[in-house]
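Missing here is one protein chain; the remaining ones are kept as they sit in the complex.
Up next is chain A:
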Amino acid sequence: MSRVVSTYGLCHKVPKPPLKAANRWHSLRVASLHSQWTLLSNHGRALQTDAVQANDVPFRKHLKDEAKRKRHAERNVKEDHHTGSRGKKEEALRLGKWKLTVGLEIHAQLNTERKLFSTAKSSDNDVPNSSVALFDLALPGSQPEFQKVTLIPALRAALGLSCKIHRESRFDRKHYYYQDQPAGYQITQYYRPFAVNGRLTLYDHDGIAPEDGQSIDIGIKQIQMEQDTAKTTLQPPSTAMLDFNRVGHPLIEIITHPQIHHVQTASACVRKIQLILQAVNAVTTGMELGGLRADVNVSVSPKDSEILGQRTEIKNLSSFKAVEDAIIAERDRQIVVLESGGFIEGETRGWTLGSTETKKLRGKEGEVDYRYMPDPDIPPLIIGQDLTSHIESFIPDLPDVILKDLTMHSGLTSKDAKTLMVLDDGERLDYFDDVKLLWSIRRASSKPVMDVEHTQRSISDDVADRRQSGLSRLADSSPVFDRVVANWVLHELGGLLSTAALPFSPDLVPPNSMVDILSNLSENRITGTTAKRLLAMAFNGDRRDINTIIHEENLALQHLSRDEYLAMAQSLIDENSDKVKQIQQKGQMGKLKWFVGQMMRQGEGKVEAIKAEAILKELLGVS
């Protein structure tokens, strides 16, 4: 046998760490922590949405704010042109020299019943620590068990964002210490995510900056699946209560390319991604409810430079407003630094609501090295084309398609259409569709209204069938009727909801009742005032059939004769000679409306405004 001389030494010797004197020990049964722990935060954490933010902005308010801002912007531009506000001018000049570049990382909680790697139920509302498997607590000897069911919403999200699905993806460990991270690492997909190369188009109606024109494409670099962390509830001064129900809940992280150059476009992008995720039923709740969180990467560079500036990352933004404000503050900070001859450090910064500047969390030297490592226990994830195709075939219409349909075919304003789409997690839009469809079927069929039961049954079956096959949008309808439906579903019903401070439910005013009200109104059998009264009655729990109510309460429009109109008008004219003068001599036609109003009030729902106005004009000799 030959002899081989060999060395098997290792490359480096590791110096012995100095050993501290052994501390005293005590066992820990309850997760109560030292107070100094509560000072720590922001370790590149997973979803940090521990409580509903105090700044929750309902979507409609956001739309109003947006409209207000647009008006302001227009006014400012005018002011700059005409009066010349020095501060604004300087700012505009300064911004004109610099180009902002933003990339987004959006974390969203997947809508699924299992945790990512354990069979425990994924629920945030249960009794604390009641839905926790051995692996969720990182107990010694426990191992991950990938839950296939979590793939379904993840794939829906990826397909909704036009991503390419990798047949093979892998799970990696991202290490950092924090009390809400039991294993000392988060399982994520760093080296090989399951979805890449997606894209979404933002249109002007999505609220992008005017500079971006009619539309802009934003590339999605990748989408990865990962675990959520535990929920921490602080009990000052020295206790942190940990609820591990949320640990391991599946999240997706969506990373865009740095292709956004305007603040408004950034928040429009976040909003649009949320809209798409909801439309494909991939996520639990929207951003303002804590189901979504964004990190933004911000850099500025000279306007004409092709090279991006050094970026900083701002973590944990949990509202659209926070996204905008944080980007503005960080952009301005970077410009000030650069203009004063400084340079930008690659660092992680934080933003608290209401502040005007971002705060440094840790610099490059303090940057956490996550020591990404492939998880040795988890085999590669193989996603077959059959699964992808199957899920793709069940993806419902995306927001852009729905919006186009609502504005083009139903004739809604873009604002109403968008409001309808985002309210109540899409339930209001479903309700709108149901009412619209029922009404169009009612109009098309000549079935007597009396045959209610049979009709109801077949109609609701039909609605269900159509919705299932994605055909509801294609139902015959006409913009006139659709706009009426939208008006009543959004504004009339919406008014009642906000007065009563109730959440929307399609059962409050069943679609059939709504159709009854609207068809009676449109066929002129009741007045608008009566229609509103009927809606309020149904809303407040009157379960009688609408036609029964009309009959029993004697609400049907009784057509007054021409003589009755004339008599009513004449007596009003006689009693208000001063107003008559204003109309006849000064041409104040607005006063005519006052007369119409008076007639309608006296007529108690029997006077039709158009007829009343015609009679008044005739008597007053105006046109």
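Basically, a contact is a pair of C-beta atoms (placed from the backbone, for glycine too) under 8 Å apart; a residue touches a chain by one contact, two chains touch by 3 or more; residues count from 1.
Methods note: contacts and distances are computed from a predicted model.
Peer 1: Hey, which one's the missing chain according to UniProt: "Exosome complex component RRP46", "DNA replication complex GINS protein PSF3", "Glutamyl-tRNA(Gln) amidotransferase subunit A, mitochondrial" or "SUI1 domain-containing protein"?
Peer 2: So the chain that does not appear here would be "Glutamyl-tRNA(Gln) amidotransferase subunit A, mitochondrial", according to UniProt.
Peer 1: Please pick, from A:95, A:308, A:328 or A:378, the residue that touches the omitted chain in the full complex.
Peer 2: For the chain that is not drawn, the touching residue is A:378.
Peer 1: With the full complex in mind, choose from A:138, A:536 or A:573 the residue touching the hidden chain.
Peer 2: A:138
Peer 1: Looking beyond the chains shown, say which of A:184, A:213, A:302 or A:528 touches the absent one.
Peer 2: Of all options in A:184, A:213, A:302 or A:528, contact with the hidden chain holds for A:184.
Peer 1: For review purposes, identify every residue of chain A that touches the missing chain, sorted by number.
Peer 2: 1-11, 13-14, 16-17, 19-20, 22-28, 31, 33-34, 36-37, 39-40, 134, 137-146, 173, 175, 177-179, 182-185, 242, 366, 369, 371-373, 376-379
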